[in-house]
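Heads up, the thing below is written out as structure tokens.
Heads up, one of the protein chains got dropped from this complex, but the rest are sitting where they should.
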Amino acid sequence: MPKIVIDQLSLFYGQNQVLTDVNLAVHEKEILGVIGPANAGKSSLLRAINRLYEIDYARISGKIRLDGKDIFDIPINDLRRRVGLIFATPVVLPGTILKNMSYGLKLHRKIKKQELNDTVADALQAANLWEEVKDRLHESASTLSGGQQQRLCIARTLAMNPEVIMMDEPCSGLDPISTAKIEATMLELKKTYTFILVTNNTKQAARTADRTAFFLGGELIEVDKTEKIFTKPADARTDDYIRGRFG
Amino acid sequence: MKDKIAEKLLLFIAFSAIGSLLLITFFIFQQGIPLIFKIGLGNFFSMHWSPTRGQFGILSMIIGSLMVTVGALIVGIPFGLACAIYLAEFSSKMVQKTLKPIIELLAGIPSVVYGFIGIVILVPFIRIHFGGPGFSVLASSIILGIMILPTIVSISYDSLIAVPNTYREGSYALGATKWQTVVKLLIPAARSGIVAGIILGMGRAIGETMAVIMIAGNALKIPHSMLDSVRTLTSTIALELGYATGDHRAALFACGAFLFIIIITLNIIAIRITGRRE
Partner (left out) sequence: MTFRIGPRTSQIIAHIILLLMTIVTVIVLFFIIGYVFKNGFAQLSLEFLTDRTREMGKEGGILPSIIGTLFITVLAIIIATPLGVGSAVYLVEYTRGGLLRKIISFGADCLAGVPSIIFGLFGFIFFVIQLKLGWSILSGSLTLAVMIIPTIIRTSEEAIKAVPQSYREISYSLGGGKLDTILKVVLPTSLPGILTGVILGIGRAIGETAAVIFTAGSSLGMPTSVFSSTRTLAVHFYILAREGISMPKAYGTATVLIIIILFVNLVAYRLMHRFMAKYY
């Protein structure tokens, strides 16, 4: 059974429809790349899956299932904990690195100090950040570099022990070295987690994704093995987009 | 669940301001309005205020309030606008950054202090150089004019600054001088903010109590010159509330109700003009 099944999903901001009848499945422990030009509805797709669209007062129709269960039947805070979201620009909360890491953990239950420290250390290690910050956990998170902040955001999500990690153009503001580090982290974590990677950078999808979905104007044009999408896509528009980028 | 309770609680709290406003309106009117009906509108808006004889005409106080308010505006508007224009258009960033907070800081000085300065400096000065008792329309106008300065400066300045720079550049490009730009372009563009500032200043002047009591003289007659003593609606309330009972007290609340209506009207106009929210 796929991890996430999206069935006839449409999403509206007021009168403005940004997703139209999307049908898509996300498999367990894969990296699903999502590509497409601006306003294709890529970010909206992510915000629909963890119901973050609700804070923008948007509406959806259609069904989304996580492990076969309708997301509206899962308590919203559990859903968002199980499906983590990494934003395009790393947003660290005001306060120390440790405070950023423990914010989500402390929300859900009382947690012992030792357990908290262990979880934080594990998550930072998994995000390949531990060596760089282990001696400065009590420094302000805003003193980290952009790339480090983004890895902190990933670690912060990992600490919640999610099942799915959605990334919304996670490397758009980063230099190539930081980008490479994050991609390496992702490929390592794939053993444990399911990824949805929205990216503007088709090369990034080609490098990391197992399957790739191409969106255009709020519609899913096609989804297939990454290799196939990049070599012989079924739809001419996919070909145009990819060639436009490569050529 | 927790979220639902919090939302309900916050909704309840959010009504504290409008709720207080309604409560104030209710009590002031409930205390004051019956008396107006009892003595009749004609008597209420007559010249004769003599609580011991059951006469509660507030016309002389209305005129008094009006005179000191107009006086305050005559003093406050030119200086307030001049400051706002100078700060917004003619001064350096340094000067702006220093003077604006200082002027706003001065808005925090208690009104009794202004009244006191009136007593110790302005009143004797007027008595010696212009004659009369010194406690006068003139003294009140000047002190109130100074008191409303920060309000006028602050709001006018903000609305001048809010005029987009492209306007200024366009005007200079046509060869206009700074002053021409200010008069022909910026003041009209910032008009609504400036008017709102003046209206709020006006509300402050009409509603001011303690400073006016200290320097107006408070004689119960219509002043014939700027040097005559004057009594306002607010001073009557403050001077007599301490000992008033029965109809007399009700009459003071009726004064308050009248004042309240004027102030709320001015506020609504100012809110409408600026459309600050939404």
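Order of writing sets the labels: A and B. Residues in every chain begin at 1.
Just so it is clear, a contact is a pair of C-beta atoms (placed from the backbone, for glycine too) under 8 Å apart; a residue touches a chain by one contact, two chains touch by 3 or more.
In this text the structure is predicted, and so the values were computed from the model without any measurement.
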item	value
Per the touch definition above, residue among B:G115, B:G134 or B:G193 touching the missing chain	B:G115
Contact partner of the left-out chain, one of A:L9, A:V22, A:I35 or A:L52	A:L52
In subunit B, positions touching the absent partner	2-3, 6-7, 9-11, 13-21, 23-24, 27-28, 31, 78-80, 82-83, 85-87, 90-91, 99, 101-106, 108-117, 119-121, 146, 149, 153, 176-180, 182, 200, 203-204, 206-210, 213-214, 234, 237-238, 241-242, 252-253, 256, 259-260, 263-264, 266-268, 270-271, 276-278
In subunit A, positions touching the absent partner	50, 52, 55, 57, 76-78, 80-81, 84-85, 87, 89, 91, 93-94, 103-104, 107-108, 153, 156-157, 160
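As a working rule, only the chains that are shown with their structure count from here on.
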item	value
Inter-centroid spacing, subunit B versus subunit A (mean Cα positions, whole Å)	56
